[in-house]
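Excluded from the complex is one protein chain; the other protein chains are retained at their positions.
Now for subunit A:
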Amino acid sequence: MKITFIAADGTTTEVEAKEGDSVMHTAVQNDVDGIIGECGGSMMCATCHCYVDEAWAAAVGGQEDGESDLLDCAASEVKPTSRLSCQIRLRRELDGLVIHLPESQL
């Protein structure tokens, strides 16, 4: 399956992703700039903040328990489509997912 990351400056990167992985993990393992994931997905840091593309928002779903508390501490603007990418697990239905990256994570 594929995911497309669109950076704040418009740079687009399409990567091959694995079902079951998180979006954060996929970005980090594919060397996509703009996702840090400092705590490795432990819901500790809010440095994997992303915006789910509007067209995919419903399929991905909303923030999970505790996520909004962490996003309150995110470095960039929080929008209704904001998610912690470590909390988005890739399912078959998300093949082709488009993720926008914030300007800064720190």
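We take it that a residue touches a chain if its C-beta (ideal position, glycine included) is under 8 Å from a C-beta of that chain, and two chains touch if they have at least 3 such contacts; residues count from 1.
Definition applied: contacts and distances are computed from a predicted model.
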Among "Pyridine nucleotide-disulfide oxidoreductase", "Sarcosine oxidase subunit alpha family protein", "Stage V sporulation protein AC" or "Electron transfer flavoprotein subunit beta", UniProt's protein name for the complex chain that is not shown is "Pyridine nucleotide-disulfide oxidoreductase"
Chain not shown: contacting residue from A:38, A:54 or A:77 | A:38
Out of A:19, A:54 or A:69, point to the residue that touches the absent chain in the complete complex.
-> A:69
Omitted-chain footprint on subunit A covers residues 25, 28-31, 38-40, 42-44, 46, 66, 68-70, 72-73, 106
